[in-house]
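The complex is shown incomplete by one protein chain, all other protein chains being positioned as in the whole.
Up next is chain A:
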Amino acid sequence: MSSSAPASRRNSAISNKSTSTTTPDKPTPTHLDLRTLRYVSPPDDNLCCPICHSPFLDPIQTRCRHTFCSDCIAEALKNSETCPIDRKPITDEGLSPAPILIANMVNDLVVYCPNAENGCTETVPRHLVEGHVRETCGWVQVECGVGGCKEMVRRNETSMECLHRLVKCEFCLEEVRRMDLDIHYDTCAGISTDCPHCLTDYKRSDWKSHVQSCPEASIPCSSSVYGCPTILPRREMARHESTCSFVHLTPVFRRHESQISELALENRMLRRRLDLLYPRATQPESNTNSEEPQGPSVLDEQTYHILSEQEHLRTDLDRLSESMVALEMKHTMHFINENMRVKEEMVAMRTAINGVRMQMHWLLNMRAQAPFQPMMPMMGMGVMQQQAQVVAQGGTTTQGGETVQRRHSEHQNVKL
């Protein structure tokens, strides 16, 4: 909005010539800067102003028969009272409207609606675009009007019903604006959803616990770890498990499992002891190797004692590391559960933020209608010039001598 300020000011200054009213910087809802229009097909160079390079707006002819936009030539004459093309002297009196043929040709150029980026797909001849925006364009913000409501809505969204009044959500009894109701339904805690498995409705708040126990959800047989391939809906699982031979054998499997692991541990222990008693030269173990040269016969008793002690420690270590692994597993599970909970919370937050964003958007739209301030572009300009001056100063300081400084003042126009 503020970015088009300089151009629009110039525009209104010119158009005010005819109406002789002075209301600069006061954009009406139908205010439109014709300079920002986009043309459907690239305009012919002969119809483009040599100054702004866009199709003529309100074309003016000079006495030397060159054509410019009325704004452009007026601006150019402020700097130099010559024709920008051939530099022949001209004054305001030397200007006359261009032939009506040229005016008609540029007025008939087809342009996109200025609201194209908001969604309007209309293309109209340029001289009709103001009417389109004022009267028919569906993407223009207009007052809601229902029951004196002053809120702004897109013209194609106006209806007999005011979308801004507060209504009560029939599911959770919260108060929501009519236009936000659809979004609210997405997150409303009172509303019900279909369970994907059993297709019955559940309140969103109850839904999670239901999914954990839904009779229609497919689950694997509890003995799937022992090899049962069956996957059935939960309600049928009990029947299957009462007949499943894997389930019947599960206690046996369990017992065998623990026995096997005990035996494996014992076996490992025995093997180590065996290795100590009959050290194998081909398979060296650091401890036995270091003992060997001392003569096992002398230190036999002592060595045996130390080695058995070591064996005990090793067994302890094994046990400890096993419980470590179990602990770690438990922690991982805990983390995963926690994570899921946080994720769910984030989704809820995000939807809430979206709701706020909608309202923000709407508020901004409303503010956009308020009178705009020309401050921003001016500030930006100041920074530019400052930059340019800094460059120039940096340049002069690196140079000395009177002659140079004199030249500097002579050629100030060129300095950067």
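FYI, contacts are C-beta pairs under 8 Å (C-beta built on N, C-alpha and C of every residue); 3 or more make two chains touch, one makes a residue touch a chain; residues count from 1.
Simple rule for what comes next: contacts and distances are computed from a predicted model.
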UniProt name of the unshown chain, from "CMP/dCMP-type deaminase domain-containing protein", "Bardet-Biedl syndrome 1 protein homolog", "18S rRNA (guanine-N(7))-methyltransferase" or "E2 ubiquitin-conjugating enzyme"?
-> "E2 ubiquitin-conjugating enzyme"
Have a look at A:Leu47, A:Cys64 or A:Ile85 and name the one touching the chain we're not showing.
-> A:Ile85
With the full complex in mind, choose from A:Cys72, A:Cys137 or A:Val153 the residue touching the hidden chain.
-> A:Cys72
Contacting the left-out chain in the complete assembly, out of A:Pro50, A:Pro233 or A:Gly355 | A:Pro50
Footprint left on chain A by the chain that the document does not show | 3-7, 35-36, 50-54, 72, 75-76, 78-80, 82, 84-85, 87, 377, 380-381, 384-385, 388, 395-396, 399, 403-404, 407, 411, 413-416
